[in-house]
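As you look at this complex, bear in mind that one protein chain is not there, while each of the others sits in place.
So, chain A:
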Amino acid sequence: MAPKKDPKAAAPAKKAEPAPAPAPAPEPAPAPAAAPAVDLSAVKIEFSADQVEDYREAFGLFDRVGDNKVAYNQIADIMRALGQNPTNKEVSKLLGNPSADDMANKRVEFEQFLPMLQTIINSPNKAGFEDYVEGLRVFDKEGNGTVMGAELRIVLSTLGEKMTEAEIDALMAGQEDENGCVNYEAFVKHIMSV
């Protein structure tokens, strides 16, 4: 009998071909240049004792947890309540460019808040009446002191630090005349009165 042929030796297991190296993950698009964090310990506090007490009181109002701290995402509002108009970007820089998660969960003590407030109060280029009027005048197509409410709404929702529809509605309530136009000098005076 013919010797049983050995079943063909199993073909030597092919060396698993190295999987093609996975294409390196595309580099995440560079985050828009984050403003460098501010060194808060270098900020000189120039508030009077009375002012510090006022600020402490306002700060306390925002503490809903009772730990003498407030959440990152409340800092902008406390500053606004205290008469400042920080941009969200300025606040983010003061907080060390936090993630959305940080914004919702991290908390700040009053002593850490003071240098942040001082920084905002010290910041140059604060907008005054003329700045706002000039900014809005850009949209005054007919040069008659009014801008179209509809156009202003579009600008506020598509440029800069976009506002939500709810914010815009609240802002513009009662500001448009029967033609949908806004007298922007009067509008700015109204804005600056509070």
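As a working rule, a residue touches a chain if its C-beta (ideal position, glycine included) is under 8 Å from a C-beta of that chain, and two chains touch if they have at least 3 such contacts; residues count from 1.
Keep in mind that, in the parts below, contacts and distances are computed from a predicted model.
As stated in its UniProt record, the chain not included in the shown complex is "Neurogranin", which appears among "Neurogranin", "Mediator of RNA polymerase II transcription subunit 7", "Transmembrane channel-like protein" or "Signal peptidase complex subunit 3". Checked against the hidden chain, the listed residues A:53, A:111 or A:167 yield one contact partner: A:167. Residue positions on chain A in contact with the hidden chain: 61-62, 64, 70-71, 73-74, 76-77, 80-81, 83-92, 99-101, 103-104, 127, 131-132, 135-136, 138, 148, 150-151, 154-156, 158-164, 167, 170-171, 180, 191-192, 194, in rising order.
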